[in-house]
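All protein chains of the complex are present and in place, except for one that has been dropped.
Then we have chain A:
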Amino acid sequence: MDLDTLLSFEWGVMAPEFIILGVATLLSIIDLFMKRESSRKPLAWMAGAGVLAALVSIFLQLDHEVTSILYDTYRLDSFSKAFKILLLLGTLLVLVLASNYKKEDLEENRGEFYYLLLAALLGAMMMASSADLITLFVGLELLSLASYIMAGLERKNKRSNESAFKYVVSGGIATAITLFGMSYVFGLTGETNLFKIAENMGEVELLKHGFLLVFAFIITFAGLTFKIAAAPLHMWAPDVYEGAPVPVTAFLSVVSKIAGFVIMLRFIIITFIAAAGIDGDPLLLQVQPYIMALAAATMIIGNVTALRQRNIKRMFAYSSIAQAGYILVPFVSNSSLLFELIWFYLLAYLFMNIGAFTVIQLLTSQERSNDVSVFRGLYRRSPWLAVPMTFFLLSLAGIPVTAGFIGKFGIFMGALGLQPAHYWLAAVMMATTLVSYVYYFNIIAIMFFRDEEEAKVSVPPGMAAVLAFCTASILILGVMPDLALDFFYGNFDVNEFFMRIEDEVHTHTH
């Protein structure tokens, strides 16, 4: 690649990534020159400002047409914009949590946390924009490696160390499986570019190997379930969530999970949409029962096992496994609503889960315990914490007037709407939702139906802002979901997702 080609790319489309990369680099340098004992809070503000700037740059790109640079490895399309907004929004809220995290162990190395977080975010954003197996994988690994370190950031805490170690080992297994599956795809099609893979999928020669393709699909899919914490690669989540610092847990359960869905959608939908499986039948139809089984297993394992948890972080780990199961349901029905259903649910999930983790962080750090009893009598002690928490739980449970209800409602409609309707999957979803009421409502009962004269919980202004923002978003999206849906329809065109840009080098000037 000569300099002319390099300069001919429209680099402006990568503005959000560049901003994050720049801020992360800047932070690491500043951190180096900061005194050991001085507070790292300014770094948090700078990181936050960087994320906000990236968010603004995406909004400025909303009208930008589909563009692809770097030999079609990086794409700016509706899909990447829509999901990057989620990733950035989630990271922004996690940053507030992190800057208010009070633990002596963490104090000395907090600086690292902020730029690791940004590095992880950068990996996730690259995944949203990738159109090539190699860059997808690099993005995935960037996110993973940064996350591994973050999980073990409390160096003197054994649990945190254990958490990081398990995360690395499980992550290694998942990466191996994913790569193994991808190698089949590459071997069969001879391409790494997603669109070229899709093109080659139609070749007659490949029809004979439909069976191998189904194999490749299932192996890759199973490997990718790691990031979203769904079966069969879900078991790391409870241990890692439990040991990691709360802001990291929030990051893993929200931002990292969104990134997991992003790579699933990118890789699976583009490459396999027209692929033929065994006997030449459509592959996506053929693997439906397997995705269905995994979705059902995830919902059942998550919700049922959550019943027995006394540790609040473990309970939320299983809860987040269950939520991943719900979001897998649209993959099965694979309707035209796929993108909007998943996008809306993830948006709602972002608010309700980060909101819940905000309350969890405040309570667990004040009480120095992770037991569910930290919630006892919260309504009497701090009603301004108990009421938002109630809304988050109601939303997670999918009770009307919350965003969670609309999200679940949409998924449910999708599951029953297309022929053939997936009655069993819908029934499993409803039944496990019912089971989830038991543990979500248990927390509500502990908050409201227990009288305990305990100290009030002090809420720093940043945390209060996150709580207010998340609560308001959940309620507004629950009452007026069209605010988000209209934004989605108005700015994003799902067809762009499949739009292949033929030219390898673009010289658009705008």
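Keep this in mind: a contact is a pair of C-beta atoms (placed from the backbone, for glycine too) under 8 Å apart; a residue touches a chain by one contact, two chains touch by 3 or more; residues count from 1.
The working rule: contacts and distances are computed from a predicted model.
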Exercise. From the list "Xylose transport system permease protein XylH", "Transglutaminase family protein", "NADH-quinone oxidoreductase subunit L" or "CO or xanthine dehydrogenase, FAD-binding subunit", give the UniProt name belonging to the chain omitted from this structure.
Key: "NADH-quinone oxidoreductase subunit L"
Quiz item: For the chain left off this view, which of A:L60, A:L307 or A:A468 is in contact with it?
Solution: A:L307
Quiz item: Out of A:A151, A:L233 or A:I327, which is the one that touches the chain we can't see?
Solution: A:L233
Self-check item: Sole contact to the chain not displayed, among A:V56, A:I149, A:L485 or A:M499
Solution: A:L485
Quiz item: Taking the entire complex into account, which one of A:A15, A:L52, A:L207 or A:M430 touches the absent chain?
Solution: A:M430
Self-check item: Missing-chain contacts mapped onto chain A
Solution: 165-166, 169-170, 173-174, 177, 211, 214-215, 218-219, 222, 231-233, 235-236, 238-239, 278-279, 290, 293-294, 300-301, 304-305, 307-308, 336-337, 340, 399-401, 405-406, 409-410, 412-413, 416-417, 421, 426-427, 430-431, 433-435, 437-438, 441-442, 445, 448-451, 480-482, 485-486, 489
